[in-house]
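All protein chains but one are shown in place.
Order of writing sets the labels: A and B. Residues in every chain begin at 1.
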Amino acid sequence: MTQTQLPGQAAAPVTAPETAPPKAWKWYDYFTFNTDHKVIGIQYLVTSFIFYLIGGLMAVAMRAELYSADADLLDPNLYNAFLTNHGTIMIFLWIVPAAIGGFGNYLIPLMIGAKDMAFPNLNALAFWLNPPAGALLLGSFFFGGSQSGWTAYPPLSLITANAAQSMWILAIVLVGTSSILGSVNFVVTLLKMRVPGMQWTQLPLFCWSMLATSVLALLSTPVLAAGLILLLFDINFGTGFFRPEMGGDVVIYQHLFWFYSHPAVYLMILPIFGIMSEVIPVHARKPIFGYKAIAYSSLAICCVGLFVWVHHMFTSGTPPWMRMFFTVSTLIVAVPTGVKIFSWIATLWGGKLRLNSAMLFAIGLLSMFVIGGITGVTLGTAPFDIHVHDTYYVVGHFHYVLFGGSVFGIYAGIYHWFPKMTGRMLNETWGRIHFALTFIGTHLTFLPMHELGLQGMPRRVAMYDPQFEFVNQICTFGSILLGISVIPLFINVIWSWSQGPLAGRNPWRALTLEWQTTSPPSIENFEETPVLWTGPYEYGIDLLSADGNKSVQELLGEVSVEAQ
Amino acid sequence: MDGSPTINYPSTTASHHEEHPDLRVWGLLIFLVSESLMFGGLFMVYLIYRGSAQQWPPEGTEVELLLPTINTLILVSSSFVIHLGDAAIKKGQVAGLRLWYVVTALMGIIFLGGQVYEYLTLGYGLTTNIFANCFYLMTGFHGLHVFVGVLLILGVLWRSREPNHYSPTKHTGVEMAEIYWHFVDVIWVILFTLLYVLTHL
Partner (left out) sequence: MPTITGAEIEMAAAPSEAAPVENHYGVGAAPTRETTPPDLAVDVAAMQFAWIFTYPDEVVAGELHVPLGKDVLLNLNAQDVIHSFWVPQFRLKQDVIPGQATQLRFVATKAGTYPLVCAELCGGYHGAMRAEVIVQPEAEFEAWLAENRLASQPAVTETIAVNPAELTPADFLAPYAQTFGVDGGALASLDSQFSQK
């Protein structure tokens, strides 16, 4: 070959081929202390998915136990260990790391046009605190497993399975530290590393929600850490903070715990709200309705969410003024949440909906979350809560929020961003089967639980009144369906990762910056500084020309040059 | 703005290929906000127990005031000393930085020594009663932070051996150690007020 070059090829060295980026991580890089935010994001997602399966198996085991009224399948103490670790794993090692660690790390630098997070080393450190925490939790089963619920209320947590309880505390402190370090990183990255020219009002809504999430994590997590350290000292070093016989007060622990753990609920749902705000406009082909309302409502949830925690303690002998105050503050949270819900519905309204798997999960989430939200409002009301507190009604409620909400959101995010992360499309048919199974399974498992609670079945029981047996059997069948529902996703992800059709840069024709780069993005994210030529959600406005010469469609075409 | 497309053209986007500026100070400040809430939780616990107690501190677990006051003076003045080090490096005087940081580290170590001495002479231990629980846990937890602060200062000193490691324009590590030290100091002032001054009123 001579050195003659066709004009069209001049750009070739700059625009890397889609299939083989010049520099790409090898498979083993994903098992090392890697500082690339994309590697860390995938490490979070894969690790948390493994824990999701472990926590899910515990759930199915518990449901199998509850198929009959007697404690015949599992030893009651093992049942309690399962319920404790199911809750802990699902919260601290599945939803939080997947939604915040996984999507947050992967997407934020890409969405704001940065090369990486502000502190890459800290980021990797934050991830690597998670596997030891998981190992501690699983290892605690050799010592009986912690059996006092994920709330670990003393004195029960002080007198049962001390070694396992201590390991549980250390695990939570590890993931809490990870969460704080991660949040520091997110806040600084979002404040300081946006691509020049990106105004706050041009920030994708996922970034807004991650900002609110991080602030909330920074303010609440340390208080839980303080409470758990006191608990650890009570168990192992003879102090009496929470030992009534030594002058301690067990209710103080509840305050410390819920000061974190109610915001933790928002930690698990705010990133999901962000995912919703990305997925819905892209697949509805419409600008998001009420950008500012959605952005500021995240911050409002973050602020109000810090002052509602006592609604978990309405039966703990809280004085009447507290019940009154925290009922009102809890109900206020419904306002910014409702703002979001209605904004998404308004975005869907009249859109050219693409009902693919990501969109199905997003719309499914809307319906589920409305149910979970409404039962949440009922629970926030002290007079009603006194009846259903610590019953299956609560279990039904928070599974609608955390499964119907957070897990559906994570699924929607996986279907939406899998092409970006791997460069390959997921199979749509399997995606829809996955959605149908999950949707039916969720309702079948968790809807009857409300009835159980109202009728008088307490939660966290291995044996119960035989009159509740039939409804419990429905729940058990639902949980088996939910267990099966993971299989299509699992097959789909593994197969598509290597065999799926190539996605190209921008399969969804989306406008946020992460779709401007290759799929998967190169190690430095963008070969060139990304061009911020439009706001993140300006879909379907092709009649408006950009500068009088080019339509938005043409500009979009320029940005998303396909390799082929 | 809303409703119409906002178009930014490449001309408005400066190149960001250069490394981003050092953001570590921001990170540290945000981390310290979080950290202070951990102490905040402990303070609240302490105040609740104090509020519900008949006698506080209970008979036999009083604290003495003289040594802790001296200790407090040492720690508070060390905050001024460390600032002299920071001021020195801003003028490019590495020797001044090292001198003042050595002095600060020594003051921190003296503080920790005084703390240990106090523990040994108080006559009651961690598990004696709820006040003792709080006292040892809170001062111990703070002591741990002082210890970390001393390590940070020693780290700065270690790195300052290398010529030109710190310069008037590049001394983020120096500043971070100083900010952390101030934080530890402020926490101590609150602790000293809660545990010592207010128990003697």
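Some points to look at:
In this section, a contact is a pair of C-beta atoms (placed from the backbone, for glycine too) under 8 Å apart; a residue touches a chain by one contact, two chains touch by 3 or more.
The model shown is predicted, which means the values in this text are computed figures rather than measured ones.
For the chain missing from the display, the contacting residue among A:Arg194, A:Arg323, A:Arg424 or A:Arg505 is A:Arg323, taking the whole complex into account. Within the full complex, the residue among A:Tyr153, A:Phe307 or A:Phe490 touching the omitted chain is A:Tyr153. In the complete complex, the hidden chain is touched by one of A:Asn77, A:Asn162, A:Thr177 or A:Gln473, namely A:Asn77. Taking the complete complex into account, residues 71, 75-77, 79-80, 147-149, 151, 153, 155-156, 159-160, 238, 244-245, 248-251, 315-317, 320, 323-324, 381-384, 386-387, 389-391, 455-456, 458, 460-465 of chain A touch the chain not shown.
We take it that only the chains that are shown with their structure count from here on.
Mean C-alpha positions place chain A and chain B at a centre distance of 34 Å. The residues of chain B lying in touch with chain A in their complex are 1-2, 4-10, 12-17, 20-21, 23-24, 26-27, 30-31, 33-35, 37-42, 45, 48-49, 52-53, 126-127, 129-130, 133-134, 137, 141.
Residues 113-115, 118-119, 122, 180-181, 183-185, 187-188, 191-193, 195-197, 199, 201-202, 218-223, 225-227, 229-230, 233, 237-241, 246-249, 252, 256, 259, 291-292, 529, 531-535, 538, 541, 544, 546-547, 552 of chain A touch chain B in their complex.
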